[in-house]
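Excluded from the complex is one protein chain; the other protein chains are retained at their positions.
First chain written, first letter: the chains are A, B and C, and each begins at residue 1.
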């Protein structure tokens, strides 16, 4: 795969946006390999993701942004983000006691399927140390209690900074992050919740599902915001259950959905396919 | 298909229940064609559905119940229900303005796939009169306003009685039934709710889903109880949506799920596959 | 909804295609409401669907095609098709003895969800006459035997011509069409096959599925080509079965999938979302 530039845009809808953007790329000899756009007709807002080959493009990499800002973004009041496919995002995984999501992410990473660096794993219990060790990734045990939470989070955030972490994945991390932490990584913390939100917010969703007698359970990958389990949803999926399922068998069945949904959400983020707007996630194809 | 007896049982769990029931059938020369059982190990409660051929059975149809009560049910403290596959349940469909669920049920009925009689359809608007006419089924228009609701429900219930209705299907009937009505048909009113409950209870679930930015929408077929949208779930299913979907396209996509889920719920009820217990529905295979 | 122009394009891939097309629309004051494109990177071929509002567009409806041909299509070697959303396609449904797909299509049509005219239904048995009558649509019984097939097909094709039929839907029509018929409606005959092709080509796929012991059955909506069950696939879906299912229960379960898959395939065609190329169907979102 050749290196590509990936441009994500959002702005108030107006005529000629696609034409202007594609013309900018075309005039500079860019070969578009993917383009997806979406107009929110209720809110009259425009979203676009376009990807083109860097090789042969008439503008130098570090000049594309300024040129685009001047020629297109400013006149059209666009918010935009430009990335390059050879820039690997640095991902921190945070875990508690369960291994299924962690193993799934690390297996993809190890097989070269996940285009990230993983400089560290943070756990609030020591059980996942052994998994981190299997993959040779530094594991930091930062135990959390009610009393020490604030200072321990400072330690966590210092670690993220020291490791130049771009985004955080909560792989069944059973702690609620403080507002301070969340605000430091806006739309850059991905959580997996073990229900199809907004059903069964909060603790023990499988037990809630069992009590309610549902016929489907599921999982939701979402960006973390200040409202618990209410952030922009990236991906969801379900699995069928019956009256025979107990909370215990639901936990087991649900784990398969959780890990796949989390991986898809992470992949969408890593491949720069998402834009968050109005507490929703546009996930480009 | 030969005529079968269908026995549904629930009782406190105890040793030897399956053996006693199957022995009762076997000793009387019954040929079991289906058996499914389930034990709620939390509540230590036993559930069973067994179906055997009536032909050649040593006990007369109208004596099977009393014989079973005496020999097995009384000593084991069982609640049970005995039905025969040649007894067609009489189903009333209640509708408002949307036709998709109504058409789907009537098409199955017309093709002989749904083992019921449909003596009447009740609507609170006249739009579905034409559909009822297409199938030659009596349509009763009973308009509901805040003021006349109580007396109009009396009319509805009188119609159900006059037509010996066994159970009621709310095929996107947009009125909330009174407690009086609901209590008259315990576990015999099936509703289709256009979300995967318990998500999006109440009005306009697709608009709620749109606002929340979910990636899945769905439908729930459930028995109606006194708590709105909180009755025992019979069946659920989902369909994938994206950020491109509006409330309007969700409504359209959702209709396909609604009609299939409702039909499956109705079929489970009609084929005597359900037992309601603890606000959950056991759905035997 | 305002009237839109829908342009579908395919041509050898080259730089600047999106820019040229969108610029053409923009320069003529068109407001794009949907755009989707796709490049087959193996075959280096480009596909695009773009939809814009007719109102306010600077070119008259009947001049858009010629103008586009001259300005863009000829220099870029494009094949293209232009439609307008207020042009209702005329659809003929062909049936044999089963009603589920027919009812499903007619119910959508009756509810105004399917943007077509249905001037006639053709059956090779008389069983579906009653369904056609329910909806007031002319039904033509054209019985087919080995001996009379050729001449009866001439009758069918004459009926299609007389009714200005744009495309044909085989709603479980159990006859194989002749090459002559197929060639008269290239990519304009949609069939529903009751398996997930290419599994279980030909007759009695559910019996084949039963014999093979599969755990999933399904259906395929596809354009009919000269090779039996080998045409371009538009849509597929599945439903789970178990060892308990017989060919008979598979037939029943499968009908739900068949009708939904067929309806989705028809909707894709009707909404001008498909392009056939290399025996595959691009289905734009």
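Annotations
FYI, contacts are C-beta pairs under 8 Å (C-beta built on N, C-alpha and C of every residue); 3 or more make two chains touch, one makes a residue touch a chain.
Values in this document were obtained by computation on a predicted structure and should not be read as measured data.
Between the chain not shown and the residues C:30, C:232 or C:254, the one that touches is C:232. What subunit C contributes to its contact with the hidden chain is residues 38, 41-42, 196-200, 212-216, 218, 232-238, 242-244, 246, 278-283. Annotation for subunit B: contacts to the undisplayed chain at residues 15-16, 18-20, 22-23, 25-26, 29-37, 39, 41, 240, 285.
Subunit A meets the missing chain through residues 98-100, 103-104, 107-108, 110-111, 113, 131, 134-135, 242, 244, 252, 255-256, 260, 263, 285.
The rule we apply is simple: only the chains that are shown with their structure count from here on.
Rounded to whole angstrom, the centroid-to-centroid distance between subunit A and subunit C, based on C-alpha atoms, equals 37 Å. In subunit B, the residues touching two or more other chains are 242, 244.
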